[in-house]
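One chain of protein is taken out of this complex; the other chains stay put.
Coming up: subunit A.
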Amino acid sequence: MAPATEAAPARTYDDEAAYVTVDDAHRVRVARGFVPNMRVDGVVYVNAALRALVLEELAAYCDATAHRGGGYSPALKQIANVAALPGVVGASIALPDVHSGYGFAIGNVAAFDVGDETSIVSPGGVGFDINCGVRLLRTNLTEAEVGPVKEALAQSLFDHIPVGVGSRGIIPTTPAALEAVLEMGMDWSLREGYAWAEDKEHTEEYGRMLNADPSKVSARAKKRGLPQMGTLGAGNHYAEIQVVDEIYDEFAAKKMGIDRVGQVCIMIHSGSRGLGHQVATDSLTAMERAMERDGIEVNDRQLACARISSQEGQDYLAAMACAANYAWVNRSSMTFLCRQAFAKMFGKPPDELDMHVVYDVSHNIAKFEEHMVDGEMKTLLVHRKGSTRAFPPHHPLIPVDYQYTGQPVLIGGTMGTCSYILTGTEKGMRDTFGSTCHGAGRARSRNKSRHVLQYEDVLEKLKTKGIAIRVASPKLVMEEAPESYKDVTEVVNTCHDAGISKKCVKLRPIAVVKG
């Protein structure tokens, strides 16, 4: 029963590395044969510096003595395992922030041809935190106005938004309301007065996936989701007050309502909380049965999947859509709370502060999209796990406001580092199914961070940078320290240089609220 990849690595590091060849300055290719049954190649977008990190992970995996019985598949193996799934087209693509995940690597994109009846949908390609994503709000405030009150503002945000382990939402919900949330997504938020009509316009899918069917979400998932609505969560989730540090593309920035350096924005990074986690967990169990029945073989148990056309596949997609709707409502509820906190602080209603949603992206999701494959237009089910959609200008699925700029792509940095707004490009549409990176991507394990870093040092460092921080768990500060992550600038530059997305705005944090 042990998946094939878990057998003791018989090949040495040199043997393994021979499959990994450098395509150009921004790409490496993982050739077929790296793992059994690969149908397409793996393509990894990394520059020289990030390439070293990816290979380091592979080296650690080959060094059997290092992990004494434990160990896990490195990202490169996982990318290759995805390239072995039925129905995969083009390539199994990884973005510069890629690192080892479970099933799919984090930062992995794969598309499956809907026209091919053997094609699959995999919850492992979406992740446990379904529709985890980033939302950016702008304001008409400047750093000069917010700077003096940032400590108070950070405290206010921390008081308004429930964060951390075991936190409960403060917006009252009933089981009946939850059903409506799952079905309607942000239309529910709008109806209940927690969102503005314009917010929907600037959200992927307009904040509502239409194939959502709440009856496909288990009672367990609903039970977990009910108390957590409107909570930030823990881990790498955060709410940050940021200021515009640099504008690379004035035209595009202006379209987003960002017109000067020093302008204050708010970034919210969160997902579908326990509801999404439970939907993913439940589906793994259901899909195992489907795999046995349909004779689907995969290299890793966490890659449980089902044919798109099968009952299990359809059920998962309907439940995933519900979780996605929940996540949008969750981010909308926190947007509401942020607007309240700012309004109280500055004594003006949120609309006078111009607190509009710039955009809201999903970076853990599977969607049906039209793409060109070998000169032919095909409907694909694109899985993006730790990867952001980045559609080019004039694409019909992006809002009117961004038709000339391309879709805004929000890249959350890590605690204390910069964040970016990028825009989608034609090249990305051709090469990566219109996808780009999603964040910095971890470089160091959580455990190592806790041992190497000191809580006080990390906080001191943030303080010297002038960043106010409110955090529920000290342990998390070490795990989430910037030192644990790759350099987000390096990641974004690689995507920019490779042409799969374009840099637009750089943001720098002045206050962080975390689990």
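Quick note on the criterion: contacts are C-beta pairs under 8 Å (C-beta built on N, C-alpha and C of every residue); 3 or more make two chains touch, one makes a residue touch a chain; residues count from 1.
Basically, contacts and distances are computed from a predicted model.
Set against the options "Translation machinery-associated protein 22", "NEDD8-activating enzyme E1 catalytic subunit", "Archease" or "ATP synthase subunit f, mitochondrial", the UniProt name belonging to the omitted chain is "Archease". When the whole complex is considered, the residue among A:18, A:31, A:49 or A:165 that touches the unshown chain is A:165.
The chain that is not drawn here is touched, among residues A:39, A:220 or A:461, by A:220. Screening A:284, A:390 or A:411 against the full complex identifies A:284 as the residue touching the chain left out.
Contact with the chain not shown here comes from a single listed residue; of A:106, A:171, A:212 or A:296, that residue is A:106.
For subunit A, the list of residues touching the undisplayed chain reads 1-2, 6, 57, 67, 69-73, 75, 99-103, 106, 128-129, 162, 164-168, 220, 223-224, 227-228, 233-236, 274, 277-278, 280-281, 284-285, 288, 300-302, 304, 442-448, 450-451, 472-473, 475-476, 479, 515.
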